[in-house]
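Below is a structure I'd like to ask you about.
Here the complex is missing a single protein chain, while all its other protein chains stay put.
Note that the chains take the letters A, B and C in the order they are written out, and that residue 1 is the start of every chain.
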Amino acid sequence: MSSVVTLPDVTAIRAQFPILSEKVHGRDLVFLDSAASAQKPVAVIDAMSDVMRTQYANIHRGLHWMSERTTEAYEAVRGKVAGFLGAPSREEIIFTRNSTEAINLVAYSFGSLLKLGQAVLVSAMEHHANLVPWQMLRDRSGIDLRIIPITENGDLDYDALEQMLGAGDVALVAVTHMSNVIGGMVDARRVADLAHASGAKVLFDGSQAVVHRKVDVQQIDADFYTFTGHKLYGPTGIGVLWARRELLEAMPPFMGGGDMISTVTFEKSTWAPVPHKFEAGTPAIVETIGLGAAIDWVESIGFDAITAHEKQLVDHAARVLPEVPGLRVIGNPEDRGGVFSFVMKDIHPHDMATLLDRNGVAIRAGHHCAEPLMQHLGLTATARASFAIYTTEAEVDALVSALIRIRDFFV
Amino acid sequence: MSSVVTLPDVTAIRAQFPILSEKVHGRDLVFLDSAASAQKPVAVIDAMSDVMRTQYANIHRGLHWMSERTTEAYEAVRGKVAGFLGAPSREEIIFTRNSTEAINLVAYSFGSLLKLGQAVLVSAMEHHANLVPWQMLRDRSGIDLRIIPITENGDLDYDALEQMLGAGDVALVAVTHMSNVIGGMVDARRVADLAHASGAKVLFDGSQAVVHRKVDVQQIDADFYTFTGHKLYGPTGIGVLWARRELLEAMPPFMGGGDMISTVTFEKSTWAPVPHKFEAGTPAIVETIGLGAAIDWVESIGFDAITAHEKQLVDHAARVLPEVPGLRVIGNPEDRGGVFSFVMKDIHPHDMATLLDRNGVAIRAGHHCAEPLMQHLGLTATARASFAIYTTEAEVDALVSALIRIRDFFV
Amino acid sequence: MEVEDLYNSMIVSRSRAPEFSGVVADETNHAEGNNPLCGDRVRLTLRCEDGLIAEAAHQTRGCAICIASADILAEAVAGQAVRNALQMADQFVLMFENEDAGGVLPGNLQIFLPLRQHRARIRCATLPWIALKEALAHDAE
Partner (left out) sequence: MEVEDLYNSMIVSRSRAPEFSGVVADETNHAEGNNPLCGDRVRLTLRCEDGLIAEAAHQTRGCAICIASADILAEAVAGQAVRNALQMADQFVLMFENEDAGGVLPGNLQIFLPLRQHRARIRCATLPWIALKEALAHDAE
């Protein structure tokens, strides 16, 4: 079965991102740091301004027009996110600040249900967001934390995972759906099947994955899924936790306060039904509405087009990056999203980043919040170029030629 | 010592709030629900759009221009907030989603240092945000939670507080700095002196207070202070915890993830210095910058003018509200911020709210996230009108005449 | 003043002086409806005989809309077959989503329709009907 996918009109798309016409050090901005945070289309910026200009009040419980309309706009985004993730119910969508908070929520709340002797598995390529909360849980509650290795190519080691699950004491497998350093997609369905076969639940950190691929939490049979708005062309300050309803219902609340209660007396409080049980206090109302605009915008382009465009960029980069003498790409995953980490002989990644910036090219250099992976790779830092829907082949070429000039200058 | 304070030019101020020219049910919007959330001036809306249009990237660790500039803009707000609160150091300012998260952070982190047999005191007029987290801590860790009564007038009962502190086992007194229902200011310095005399720390929930009065955490000798951006004419999704440095340094982190670590290995992580230890993951970057704009804006008006304007409104409302037959104002605090709760004979607050809305007047009706206070007052709900810097006497009059007409219709 | 278009005079009068408040004698069915958010509480009692609702009464604490709705409910269901009453309950709830659904209802139930513009208040009107469904849950089988 093959189908023709029209590539998106990247020129038209770029015109929707005001920041892409900015200059940096007098040069055109070539923004290859979208995996850290994506730029925002006018649709998102305007959605946020419009709320604050014409239709804003605190939500829930308000009996006046502004409050009712704002509540509707906020709650409508829950439905959008459910659709975006293929979740069976909008009530399984919980709004958090970011992916980090979503994972911490699970570590505190679901974590409090785990018992001494049970184990949580994370992979060797996790972002700190999906490692440190589990270390903190381990230190709080005495559960065991174990590390699933990765292969030479930088893929998850599924055989090792299967073996580790054999121990029979694993309560949760928490892994990234796409590495923010190596760029490889994880076969989520395979992880879920292995985990479920041994009675463990699975959490996927989808912070990178949702930007690059259509995700369907039912298709991959996930139990928990998290992502973060600012990487998906949406606002900062808003993230998402999806979880199966029965899990959410069994879990105690994370934070206490307004809106998450059913009734309160001095002696005792009872909790609101999900999802509200997990949303204490005034939420990021404007940012949630902005996230809704981002999802609408992404879906208007469509994941077929997004993935096709990305594949073209990834193939191109895989061809031209090795033209830089002394450059080594880290990892060679089966299925790469639009992220390349690399190092260069005799040039430190930080020097690369600064000198590229001098040429208008923004990349990231460092440990990418994945220090343990760096130690595993025997590196202190890498340079990372990451692609978005607004990235062009010409920008990849600009990166490559700037790297070649830096190399000539340095060596 | 007396000085002449110029009242602010409210007409000019109103012109800076686009939403105030909106119509509701064909009527001019009279927005008297600012204690739930304030409207936003263009200065705030534009500051947020401008970041996203011209100067945005993820912060910290970024070595390129956009990241460095955005980091500077974000970190500059820490200094602004420190100035706003009179805090001795910008490093004592921690950004959270809202006041609720700030209090939960303290309840989790400082709370984990409390020992069985120690007690936390909260008042009978707390918002759920400053009650439920302590109930959850009590249920988790077995500390004692006790309620400081309020007087007939709706002020904190300082004598009772002094007596309760006599028990000698109180670790923390956590009280609101201004009631969101009754409107009364709490004499924070008096609470701090009493608490400190018996070795307890004090936390003030400043969510309402910072909007109405100049707050100086050193002058009131606070240990913890919280507020929330959206009530201070700022964005949603951003709040603040201030605490003394030595407390922050002794406290374990709340959430784990990127940016809050110093080093991470699979076995063990070490924490970044304060404030970063408490800011896991990508923060609400744009919203923090928006909060900075809100603080600049508020300070450009100045608290002398704000307080003078508010006093005029409060005096006016105290005069005209009783003109409504059957209306009873709840509480008569010593020092009232711009908040009035009231009930009417034979008319339920929800009916008031809906019928006022029909006339363009937005007020709040319900338990105002203070159910225990409602029980104490023997009510299920009140109506609440709250004032902001953009509120006019004419709007208070519009409320009063609408209430009189509703009364005529109903009775 | 635009009160009349929203609060029909019957809502005002029946909330001020409900005609079916209290408890029916020899009750066969009852249920309680609670809205913790606004504190509305309805206690509904019914006497059912041979698949008919012979009599209904309510004790309601709450806003005008909730009291009037409970009172008009008690009037409307008296003498109705249980099956019909349950259908009315469904139609009543539905009419706030879909205006046409209200068409089959007696006129004095349609006076709540303007609440469509005040969605947060709809549950005040529907609470008694939800209690009715609960009270009749076993009779319906």
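Going forward, a residue touches a chain if its C-beta (ideal position, glycine included) is under 8 Å from a C-beta of that chain, and two chains touch if they have at least 3 such contacts.
Because the structure is predicted, anything quoted here is derived from the model rather than measured.
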item	value
Partner chains on view for the chain not depicted	A, B
Among A:Leu63, A:Val81, A:Leu313 or A:Ala381, the residue in touch with the chain that has been omitted	A:Ala381
Chain not shown: contacting residue from A:Ser89, A:Thr307, A:Thr354 or A:Thr392	A:Thr354
For chain B, residues in touch with the removed chain	61-63, 67-68, 71-72, 262-263
Positions on chain A where the hidden chain makes contact	25, 346-351, 354-355, 357-359, 365-367, 380-381, 402, 405-406, 409-411
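Operating definition for what follows: only the chains that are shown with their structure count from here on.
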item	value
Touch-based graph of the chains, sorted into line, ring, star, complete or other	complete
Whole-Å gap separating chain A and chain C, where each centre is the average of the chain's CA atoms	48
Geometric centre distance via CA averages, chain C-chain B, whole Å	39
Whole-Å gap between the CA centroids of chain A and chain B	31
Shared interface positions of chain A, touching two or more other chains	61-63, 67, 263
Multi-chain contact residues (two or more partners), chain C	37, 118, 121
